[in-house]
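Worksheet: one structure, shown below.
Of the protein chains in this complex, all but one are displayed in their positions.
By written order: A, B, C and D. Residues from 1 in each chain.
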Amino acid sequence: MIKGRVKGKIWSSRRVDSMPSGALLEIEVEEGGQLIAFDPLGCDTDESVLITQGSVAASYFNGRTAPVDALIIGSIDETKT
Amino acid sequence: MIKGRVKGKIWSSRRVDSMPSGALLEIEVEEGGQLIAFDPLGCDTDESVLITQGSVAASYFNGRTAPVDALIIGSIDETKT
Amino acid sequence: MIKGRVKGKIWSSRRVDSMPSGALLEIEVEEGGQLIAFDPLGCDTDESVLITQGSVAASYFNGRTAPVDALIIGSIDETKT
Amino acid sequence: MIKGRVKGKIWSSRRVDSMPSGALLEIEVEEGGQLIAFDPLGCDTDESVLITQGSVAASYFNGRTAPVDALIIGSIDETKT
Partner (left out) sequence: MIKGRVKGKIWSSRRVDSMPSGALLEIEVEEGGQLIAFDPLGCDTDESVLITQGSVAASYFNGRTAPVDALIIGSIDETKT
């Protein structure tokens, strides 16, 4: 998984039917770069989140086929090193 | 998912039989680089799009095996940060 | 697989229900960069570990759907070149 | 998908049994770098090709398990931008 920070939402009115309804968040990845992740948790801007990618993200949507390859799976509390 | 912009179409007359009919668009990825994505939405040149990658893209083609590893899943309206 | 070193744990109290209980470790990848991996072995800080990624990591959780795309699969003893 | 150009063939006499018979081509990726792709189309050196990657490439081999993670799916005619 990777860590990132929520930068904002994106809207896509014209999209494929299999796209689940829910927020699509723009994420600044801690290691650099940006991606768009589906958010099932209702995260806020600037929140630190944990993201899973690939077919693992799509398998979150049990019993349906969702074209989602990046999913927020948790909000990060703190990091102890 | 990643954001990109449509640059044009590519044509491939000689291709594997399992390739679905439909447009193959050349995409300029926002983070840098280019890729070719299958377009089920009929996007225009310079349109800003959302792209899913990997086996998630292929699973869009229900009930058949399509060799597609990048799919346009939406046209992006606007971004609020 | 890739080699990495355990840097610490992260905590995520608010997370998706399908997340398995267990440690999420911050890993410094030998080739550069960091990632978060699920740890089924109880590894210590500074331990050198072997990590598998993608849907292969999720398939470790037999009979359930876990949103895990990085898994520690071994502690590395030594390297002979 | 990605675009590339055929540079030559590679031969592997000693290989796993599940490897399908057919040409393995060395591809120069347009964005940089090289990879080896399975070629079901009989492409020539210097031909411009379209490549799909990951488990999508393996699923081309219906009804058998092939260890192929890169597949040529088309020969590119021309690009209009």
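The criterion applied here is as follows: contacts are C-beta pairs under 8 Å (C-beta built on N, C-alpha and C of every residue); 3 or more make two chains touch, one makes a residue touch a chain.
Source: prediction; values computed, not measured.
Remark: the residues of chain D touching the chain excluded from display are 7-16, 18-19, 24, 26, 33-37, 45, 54-55, 57-58, 65-70. By the touch definition given at the top, chain C reaches the unshown chain through residues 1-3, 30-31, 40-41, 50, 52-57, 59-60, 62, 71, 73-81.
Going forward, only the chains that are shown with their structure count from here on.
For chain B, the chain with the farthest CA centroid is C.
Superposing the C-alpha atoms of chain A onto those of chain B requires a rotation of 70 degrees, given to the nearest 5. For this pair, chain B with chain C, the centres built from the Cα atoms lie 31 Å apart. The distance from the centre of chain A to the centre of chain C, each centre being the mean of the chain's C-alpha atoms, comes to 19 Å. Within chain C, the positions touching two or more other chains are listed as 55. Interface note: chains touch in the pairs A-B, A-C, B-D.
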